[in-house]
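The other protein chains are all here in position, but one chain of the complex has been omitted.
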Amino acid sequence: MTAAPDHTPTFAALTPMERLDKATPILMVPVLVVLGFLAIGSTSSWLTLTVSGLAMGMMIFIMASGLTLVFGLMDVINFGHGAFISVGAFVGVSVLVALSGWTGAASLMLNLAAILLAVIAAMSVTAVLGWGFERVIVRPVYGAHLKQILVTVGGLIVIEQLIHVVWGPSEIYINRPEMLQGAVTFAGAAIEKYRLLAVAVGLVLFVAMRLVLRRTKIGLIVRAGVENGEMVRALGYRLSLVFIGVFVAGSALAGLGGVMWGLYQEVITAGMGERMMILVFIVVIIGGLGSVEGAFIGALMVGLLQNYIAFLEPKLALISNIGLMTAILMWRPQGMLPVVKAK
Amino acid sequence: MSDPILTLKNVHTDIAQYHILHGVDLEVPRGQVTMLLGRNGVGKTTTLRTVIGHWQARAGSVFFDGQDITALPTPARARAGIGFVPEDMGIFTDLTVEENMVLAASSAPLDPARLDWIFAAFPPLKTFWDSEAGNLSGGQKQMLSIARAMAEERKLYLIDEPTKGLAPAIVSTMARALKDLKNQGASILLVEQNFSVAKALGDSVAVMDDGKVIWTGAMAELAGSAELQDTLMGLSMEAH
Partner (left out) sequence: MVTWLLSGDKPRSAILAALLIVILVCLAGAPFLFPGVRSLETAATICIFIVLAASYDLLLGYSGIVSFAHTMFFGLGAYGVALGTTHLGRSFGALATGTLAGALAAAALAFLIGLFSLRVRAIFFAMITLAVASAVAVLVSQLSNITGGEDGLSYRIPRVLTPAFRPFDEEVLGIRFTGKIINYYLVFFSCFALFLVMLRVVNSPFGRVLQAIRENDFRAEAIGYRVVRYRTTATCLSAAVAALAGAIYAIWLRYVGPDTTLSFEIMLDILLMVVIGGMGTMYGAVIGATIFVLAQNYLQNLMGAASEATHSLPLIPELLSADRWLMWLGVLFILSVYFFPTGVVGRLRAGR
């Protein structure tokens, strides 16, 4: 009637194969970097490409992290997430344009201050927007995936159109702040300053996110909730509040990602979020739905691969991600670091 | 006798389109272990889940500690003082044993004295304190799930089949711990298929069949009458 009792302690040392299996996802990024080096051959090109791949990956990770957690916690998939990316970019760029005196000055402090203000504005607006989106759009369709997808796509359409209403129909061009233009030369490789900033911001965020998830009680609740929300509620935690918090934080991060991506591309459009969502989804699928670490590894791989391939075989660059996704799914159908649902 | 800690009055619960509980009436006295017995599929687990609020009662009411909790959400019920150990144990396998315990103490930091008591009852938890709970054996996971309920003092413990699928040695560890909990004056509603464990722990008994409580009485009465056992639960106990 019941399964055979299992009471032998399972702390026997892992076999080398098991260890390798566990470590593989983490090893994939360095392996990719090494493979890139072998394929490219030139140290300076490789360095330039690696940094820009990492920068791109970090920005995608920032946009993807909220989405994957929201899914893990409440089984909610938000196709409207891209709208926050676009809104963040437009708000941030508007602030930067308004502060053109600061961004045009040859002072790193003023430049960074302008970016900081832009980021704060963008994140505040997208946080509020996310809160409203959760209440109005997502809340009524908990538990119904089909409706969730439809309704959040509807939300995406409406918000994109509202961007047109507020900011007009055409794209907006933006220059990076004075001191972040151009490149530094390192070991013979030209590395754009802005990319270094993007890598730094992404790293700091990832480390901060990990610390919150590993070291704080709220992080414990989130991680436990991703695995078994019902039990978290039975322990007395109001998971719905935690979920709203994560949704709002995720929306704010999408806004941050939008500003950073806008400055990276130096042009923003209402449809940019929608286009980024394709990469974001690929990253989330590769990483395993619900896993922040998975999304981080996935984002870096997507960024690196796309840059390496763009150098080696330009025509294939934009579909390299699909190839990567296919390969990963053949290996692990649930993604690299799937979150185990206890239910 | 003082008022019961938990009272269910004519509770009906549906799961999707299936009508599972057909009017459950149940009282759990304070400071006692009440055994909820019955064959598989008669609604014991659904009763516990209705009390903690994972399922909402469609009709009838649930009173806990003098308060009507029928419409309360799960977290509010837990905070009111109900500890829940689900049938599948509900362990957070990605978290360490420590993190599981920290989460379980939802209103205050873990009390060291209480922790010592838990370690005494379940020594392996101390050994594997820093390990991921997913790496524990089945018995150790069950210990952790009960330890989590014990992490704070609660007015009522709902425990669903704590000895299911465990080896005899671990069953007795589990029984000892529950006895210990009982001796501290806890009120427990326990679903148990192992009749010898039930006999040793239970003060009173409620037997369910087909979504209803069909018999209530003292454990001693049931334990003393083979005939009663036969008519009430023949099927369920033979298997063990």
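Here the chain labels run A and B in written order, and each chain numbers its own residues starting at 1.
Heads up, the rule we're going with is that a contact is a pair of C-beta atoms (placed from the backbone, for glycine too) under 8 Å apart; a residue touches a chain by one contact, two chains touch by 3 or more.
All of these numbers come straight from a predicted model, not from anything done at the bench.
K.L.:
Could you tell me which of the visible chains the hidden chain touches?
P.N.:
A
K.L.:
If the hidden chain were put back, which of A:A98, A:V153 or A:V267 would touch it?
P.N.:
A:V153
K.L.:
Return the single residue from A:V34, A:V97, A:L116 or A:L162 that touches the missing chain.
P.N.:
A:L162
K.L.:
Using the document's definition of touch, tell me which of A:E134, A:E192, A:E227 or A:E274 contacts the absent chain.
P.N.:
Checking the options A:E134, A:E192, A:E227 or A:E274, the one contacting the hidden chain is A:E274.
K.L.:
With the missing chain put back, which residues of chain A would touch it? List them for me.
P.N.:
Within chain A, the residues touching the omitted chain are 77, 79, 137, 140-141, 145-147, 149-151, 153-155, 157-158, 161-162, 164-165, 169, 274-275, 277-278, 281-282, 284-285, 289, 315, 318-319, 321-322, 325-326, 329-330, 333-334.
One rule holds in what follows: only the chains that are shown with their structure count from here on.
K.L.:
Taking the mean of the CA coordinates per chain, how far is chain A from chain B in Å?
P.N.:
Whole-Å distance between the two chain centres: 42.
K.L.:
What residues of chain A sit close enough to touch chain B in their complex?
P.N.:
Answer in residue numbers: 1-11, 217, 220-221, 223-224, 226-228, 230-239, 339-340, 342.
K.L.:
Using the touch rule from the top, collect the residues of chain B that touch chain A in their complex.
P.N.:
Checking each residue of chain B against chain A gives 52-54, 73-75, 78-79, 84, 86, 88, 90-95, 99-100, 102-104, 106-107, 124, 128, 131, 134-140, 148, 164-167, 169-170, 239.
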